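As you look at this complex, bear in mind that one protein chain is not there, while each of the others sits in place.
First chain written, first letter: the chains are A, B and C, and each begins at residue 1.
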Amino acid sequence: MTTEFEPKIVGFLCRWCSYAGADLAGTNRLKYPSNISSIRVNCSGRIDPTLVMKALALGADGVLIAGCHPGDCHYTNGNIKTLRRFKLLQKMLDQFGIERERVRLEWISAAEGDRYAQVVRNMTEQVRSLGPLNWQRKMEVTA
Amino acid sequence: MQSYLYFPGCTLRATARDFDASAKATAHALGCELKEMEGWLCCGAVFSNVNDNIMTKAGPNRILSRAQRESSTLTTLCAGCYNVLKRTAFHATHTLTPQQAINTFNEEQFTGGVEVLHFLEVLRDRIGFDAVEKAVKAPLNGLQVGAYYGCLLLRPSDEMSLDDPNRPSIMEDLLARLGCTPIDYPARTQCCGSYLSVNSAEPSEALARDIVQSARKSGAKVLAVSCPLCKYNLEIGLNTADSIPIIYFTQRLGRALGVDPQQLQLGEDQLQRIREAQKIEAM
Amino acid sequence: MTKQKLAFNWASSCGGCEIAIFELGTGLVELTNKAEIVFWPAIMDYKYQDLEAMPDGNIDVAFMNGAIQNSENEHIAKLLRAKSKILVAFGACAYTGGIPALANTTSRDEIFANSYKETPTTVNPEKIIPETKVQAKEGELTIPEFYNTVKTLDQVVDVDYYVPGCPPVGEQVSKVITQLTEGPLPPKGSVIGASDRSLCYDCKRVRDERKIGKIVRTYQTIPDPQKCMLEQGIICMGPATRGGCGSPCLDANMPCRGCYGPLPKAIDQGAKMLSALSSIFDAQTEDDIQKIADGVADPIGTFYRFSMGRSLMRRTKR
Partner (left out) sequence: MSSTPKRVGVFVCHCGLNIAGTVNVDEVVDRAKKQKGVVFAIDHKYLCSEPGQTLVRDSIKQQHLDAVVVAACSPAMHESTFKNVVQSAGLNRYNCEIANIREQGSWVHEDHERATKKSHIAVRQAIEKVNLNEALQPIMVPVTRRVLVVGGGIAGIRAALDVANAGYEVYLVEKSGTIGGRMAQLSETFPTLDCSTCILGPLMVEAYRHPNIKLFRLSKVEDVKGYIGNFKVTISQEPAYVDVAKCNACGECAKVCPAEVPNEFDMGLTWRKAIYTPFAQAVPPAYVLDSKNCLGLLPQACGECKKACDKFGTSCINLDAWPQKHELEVGAIIAATGYELYDATKLTEYGYGTNPDIMTSLEFERMLSASGPTSGEIRCPSDGRVPKEVVFIQCAGQREPETGLPYCSKICCMYTARHAMMFHHKVPDGQAFIFYMDIRAGGKGYEEFVKRCQEEKGLLYLRGRVAKVYDENGKLIVRGVDTLSGKTVEIKADIVVLAVGMIPSADSHELASKLKASLDMYGFFAEAHPKLRPLESPTAGIYLAGAGHAPKDIPDTVAQASGAASKALDLLSSPTLEREPTVAKVTGELCSGCGICIPLCPYTALSLSPITKVAEVSAALCEGCGTCIASCPSGALTLRNLTDEQILAMVEAIVAS
């Protein structure tokens, strides 16, 4: 590659903690790579594994799911339900051969702007070093 | 026989042979051995707080990467080496240093797999003070000993985590088990002046005087230390009038365990001064 | 009235779908009164030339079962498409990839290595693996190319209707044939011969509290025939699978394995089932959750047993 590979990362952020945390990163003018674009959902519990896999199938190189810390969920324990789904999903993605660094679940509170920035920096670098996922093409390969 | 991988360091091979010898002897008396590590080298003597300065980090990392091959722990005596090595390990495990770069430079991998111990920790956490107390043959009935810590053993506390940086007790606890009366005095965690003594003696002498006086005022007859440089600073430049006998805690321990003074390399002159200072036949 | 022209063919499949048609029994005879079967290699000696000889659109309804795993499958699929007015993906393999599509969890090379070299019963001293062309003294011999990724029928040709099931159950088959031969025709792309609701809607088993404390595999227990399989810790694909089969598996006290495929609004059957199942794990802490999740021995094989070909990921990364 002549130009460095720029991963595309989809971030599903819960509205009450992680999206607010991401906003705080902005208010504090913390810098992080622009590779992530966020989608605001009310609760990380909204995230159906289907959405994660579809994102990858559509061409995302990484997916970040971020919610409130356990015990702090605005909806009591939506994040725990996410954790349940995530644990099994992770097991299956292993089978599909998708590296764990590509799909991450993180707890980021509304006060942790710096943590959000850190997670994004770290994840972007990890995914960058893994290279493109290109699932579309993998599926087409028949010969 | 339980064996602990051991890093002596340069000074213990030069001016502080007695520290080295007495530690090995006491370890033996306690039924374990200090096994010297393969191919050790100078720890660098001072831990550089500049984290991207790879050069200063290369040495200690090399030591630890070698120790890693032999054991999961590395025991030290000199407070300086202890400070440098323990902090190096801490910085490696908490990736505060550019570990990748250092390892590439060293062509040896250190990934933080070594716990750096001070011999005091070995006594407290591995052998246990109870066991030490059991092994005491010649209890030092009430000898008033002041423990001197200095800074390197304890600070920065979050990285060293040996004891409370402001009110440490590990040496006092040990001395008490040996039958001594540990003397608590304010200056026991104060800095001895360290390398200041190399280029400008006065300030370090002033500091040393403070410490010794503070100890004497509180009734200490002897000082036990764990660092050759501290010992040097506290001894040099004090005229005998306001000085105080200073020995390594390992020598004190050795005596209590009934180890022969020769093995502890306690010179007759030293013993003599202690006797004078102490007016009682404690040694 | 002119008889409808019907064709049946199989691609990469076990042949169970062919048998499913025989489930019509005497109905088959009545069928031949209304319709003429012009192509059915499984039961009579038709040749591909016969098919090639037909004018385009000659066949009214063609039923193709089986997945597309090699160049022959694909060639015939295209041929049949050209010759037929209506092409039906018949059965799980043609519709969602079925069992053959589980080959997508490995690769052609692994499959060859396994079948032609590694299996204990194989005697293959020269370690020969199939080549598409070989020179023999008779001249050049060719065999179809084996694909690395198994496809569904609609991934190689345009498909009009889908009939799920491994195999489609008898009464659905007759319904489908009548529907397609006599009309009225459903909108193109419809899944026919199945219900739009999940199997749970038809399931007679009793449901109590929706939670799973531990995954139990069928060989480890004899399920209570009255109680919901999930609540006994047995993974039952019912919630994420189309009904209409009449739940023969559950009647035989076995959990649904998902052959009737994803529900109308479900993008991916496996992902949906995974989500539904894990959502009701009875655990709050990471470790406890992990324990239950570890109980799922083979997620892909369990959640995509029949729908790998139609799944979002379609294959593993190889």
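Rule of thumb we're sticking to: a contact is a pair of C-beta atoms (placed from the backbone, for glycine too) under 8 Å apart; a residue touches a chain by one contact, two chains touch by 3 or more.
If you're wondering where the values come from, they're calculated on a predicted model, not measured in any experiment.
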Where does the absent chain touch, in terms of which shown chains it meets? A, B, C
Which of C:6, C:80 or C:199 sits in contact with the chain that's absent? C:199
Which of these, C:99, C:240 or C:313, touches the one chain of the complex that we don't see? C:240
In the full complex, which bits of chain B touch the chain not displayed? Write them out. 158, 164-167, 186, 214, 217-218
Across the whole complex, list the residues on chain A that are touched by the chain not included here. 8, 10, 16-17, 19-20, 22-23, 25-27, 29-34, 37-43, 45-48, 50-51, 54-55, 58-60, 68, 71-78, 81-82, 85, 109-112, 117
Touching the unshown chain, chain C contributes residues 196-201, 207, 209-211, 238-240, 243, 263-267, 272-273, 275-276, 279-280
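To be clear about the criterion, only the chains that are shown with their structure count from here on.
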The chain whose C-alpha centroid lies farthest from that of chain B is chain C
What whole-Å value do you get for the distance between chain A and chain B if each is reduced to the mean of its CA atoms? 49
For chain B paired with chain C, centre-to-centre distance based on mean C-alpha positions, whole Å: 74
Centre to centre, by mean C-alpha position, how many angstrom separate chain A and chain C? 33
Specify, in ascending order, the residues of chain C that touch 2 or more different other chains. none
So which stretches of chain A touch two or more other chains? none
Touching residues of chain A toward chain C in the complex: what are they? 48-50, 53-54, 56-57, 77, 80-81, 83-85, 87-89, 91-92, 95-98, 135, 138-139, 141-143
Chain C to chain A touching residues, read off their complex: 105, 145, 147-149, 151, 266-268, 270-272, 274-275, 277-279, 281, 283-284, 286, 289-290, 293-294, 296, 298-300, 303, 312-318
